[in-house]
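Note that this complex is displayed minus one protein chain, with the remaining chains in position.
So, chain A:
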Amino acid sequence: MITFENIDVVYPNGFKGLSNVNLQIDKGEFVAIVGLSGAGKSTLIRTVNGLVPFTSGTLKVGDEVVDPRSKAKLRRLRSRVGMIFQSFNLVTRVSVLNNVLVGRSAETPTWRSLLGWYRAEDKELAFKSLERVGIVDKAYMRASSLSGGQQQRVAIARVLAQDPEVILADEPVASLDPPTAHKVMRDLRRIQQELGITTIVNMHHLDLARSYADRIIGMRAGEVVFDGPVEEATDAVIEEVYQRSLTAEDIVAGDAAAESSAAGDAAARDSATEGAVTERSVPAAKAQD
C-alpha cells in the first residue's frame, strides 16, 4: 500500500511540482494517472521512489516511511519499487541479459557488479523475467538490435528481476506505435494480475487508461483533481480534468487484437470519426516530452 499524506514538491528553482497530494493506493491495484503535459504526472510517480524528493508531508510505501535524505534507505526502497520509462533507458551497447541484470544490483555485491560476474540464481531470475515478457530467446542479443516494443519489454524484465512490490511506469508506451502500445500494456496488466504487483502508470492516452487500469487519477497543475474507478472517468469528467474538450490526440488508435472491449470501442470510434485520426495520433504520441 502506498499512502501520500499532504505531499508537496517544490523544485530547487522554486516551482511547485505537487501541492497537497493525498492518495491511498492499495496493494495490487492498477492505477492510471492522466493529465495534460506538465500536469505533474511524472513528478508524482517519481516521488514514490525518491527520484524527485518531496519537500513536505508523509509518504509511505508498504510499512516504510520514505526519507528522501537518506541515500541508503532510498536504495533499499528502490530495490522494492521498479520503474519503467518512456525512452526504455536501456544500455544499448550491452546484451539484453546484462540490461535485465541491472535490476539485480541492489541484491548483488559491488565487486560482482564490477566484474560482471553474477550469481547463477540472479541469472536464472533474469531469464525467468525475460520469459515472462516472451523474449528469452533474445537474451544474448545487443539491446540496440531490438525493436521499440521489444526494448520496452526488456525494461519490464529489468523491473521484474528486482522482484518488486510496486511498478512505476512513466508514459511507458508513448514512443510506441498503437498496436505495440496495446501489446505492452497487456503485458503490464497481465504481470500485475499474475504477480499482484501494485502498478502505477502515467499516460496521456485516455483509451489506454480506461482499457487497462482499475482506477484513474486525474491531475492538473500539480494537484489531484479526480480519483475514481474507470467507470466514473467519463468523457465529461476527463474534460473537466483537462479543462478542454477531448480530441483525437487523447486516444491511441485501436488494436485489432485487443482483448478488452473498451479498447475495441475506442478503435471503432476512431475509424468511424475520421480517417486521419490514426495517422495523426502516432506523431502526437512521439512528440510528447
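Keep in mind that, in the parts below, contacts are C-beta pairs under 8 Å (C-beta built on N, C-alpha and C of every residue); 3 or more make two chains touch, one makes a residue touch a chain; residues count from 1.
One rule holds in what follows: contacts and distances are computed from a predicted model.
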item	value
Absent chain [UniProt protein name; select from "propane 2-monooxygenase", "Phosphonate transport system permease protein", "Xanthine dehydrogenase family protein subunit M" or "Aldehyde:ferredoxin oxidoreductase"]	"Phosphonate transport system permease protein"
Contact partner of the left-out chain, one of A:41, A:138 or A:158	A:158
Selected residue (touches chain absent from view) among A:79, A:152, A:198 or A:211	A:79
Candidate in contact with the missing chain, chosen from A:4, A:30, A:54 or A:88	A:88
Missing-chain contacts mapped onto chain A	49, 51, 75-79, 81-83, 85, 87-91, 93-94, 98, 102-103, 105-106, 108, 110, 113-114, 116, 155, 158-159, 162
